[in-house]
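Here is the structure we will look at, set down as structure tokens.
What you see is the complex with one protein chain gone and the rest in place.
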Amino acid sequence: MNVKLGEIRIDTINQKELVDITGEVSKGVTKSEINNGICVVYSMHSTSAIIINENEAGLREDILKKASDDFCSGSSWQHDRIDDNAAAHLAAAFTGPSVVIPVKNGSLTLGMWQSVFFLELDGPRSGRRVVIEVIGE
Amino acid sequence: MNVKLGEIRIDTINQKELVDITGEVSKGVTKSEINNGICVVYSMHSTSAIIINENEAGLREDILKKASDDFCSGSSWQHDRIDDNAAAHLAAAFTGPSVVIPVKNGSLTLGMWQSVFFLELDGPRSGRRVVIEVIGE
Partner (left out) sequence: MNVKLGEIRIDTINQKELVDITGEVSKGVTKSEINNGICVVYSMHSTSAIIINENEAGLREDILKKASDDFCSGSSWQHDRIDDNAAAHLAAAFTGPSVVIPVKNGSLTLGMWQSVFFLELDGPRSGRRVVIEVIGE
């Protein structure tokens, strides 16, 4: 049984942005040489999230629009007095900073239409840190 | 330390549907012969989710209604031009494809009012695949 911990850094260029990190996560699994176990993808920020869905250009726009529609700035949030990014915090809090994906025969058990995304909610930012951890045998 | 990977297939008959899979998940834990560890339940689809809540008939209807209310079709989503199921993708993306439940003394640490559900968001479908993984000692 082994634990392999890695980290990637992500630079974002828009206020809201979806970054497909499936390749980096898969690479982490391959490098770990773990055949069966789990992969944890964890964002170390409170204004971003990790989600899994299909990587289709229109849907990527839909996801960002939905995050904007459901978590509005300008709703007189108290945190806006301090940082003016309450909406981003709220979207992050209710979406969640991590996903856990089984690893089987050396690969993520992602379905055909599943990609792993870093969801930027308060960009642009440089050096966003995402932990990629693989545990198993 | 052991890793046990299994999979179940689920057929759904409605557009939106909650399928209680607590029995199958518990069976996976029993079969694994793992006493202490975790159980990961992971749906391999981008138009479904895994949730945990109480299995009460009225509440099951409420959960499906809430998913419909909050993730509307007909909102001119871009993905609808391709597949006409953007709302299902959005609900899946923001709800999440997996849950992780501790395993203690050979059982899931589910509370008295907690059941594990497969949430179909784009049915009816046959052969929905859900990975049930148990890791521990």
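The letters A and B name the chains in turn, as written, and every chain counts its residues from 1.
Following the convention adopted for this analysis, contacts are C-beta pairs under 8 Å (C-beta built on N, C-alpha and C of every residue); 3 or more make two chains touch, one makes a residue touch a chain.
Model, not experiment: these values are computed from the prediction.
*Asks:* Which of these, B:Ile8, B:Ile52 or B:Ile82, touches the one chain of the complex that we don't see?
*Replies:* Spelled out, the listed residue whose C-beta touches the missing chain is B:Ile52.
*Asks:* Return the single residue from B:Asp20, B:Asp84 or B:Glu137 that touches the missing chain.
*Replies:* Selected residue, touching the omitted chain: B:Glu137.
*Asks:* Can you list where subunit B touches the absent chain?
*Replies:* 1, 36-38, 51-54, 56-59, 61-63, 65-66, 70, 94-96, 99-102, 104, 109-111, 113-114, 135-137
*Asks:* Mind listing the subunit A residues that contact the chain we can't see here?
*Replies:* Residues 1-3, 5, 40, 42-46, 70-71, 77-79, 81-82, 86, 89-90, 92-94, 96-98, 100, 129, 131, 133, 135 of subunit A touch the chain absent from view.
The criterion applied here is as follows: only the chains that are shown with their structure count from here on.
*Asks:* Let me have the rounded angstrom distance from the C-alpha centre of subunit A over to the C-alpha centre of subunit B, please.
*Replies:* Centre-to-centre distance between subunit A and subunit B: 20 Å.
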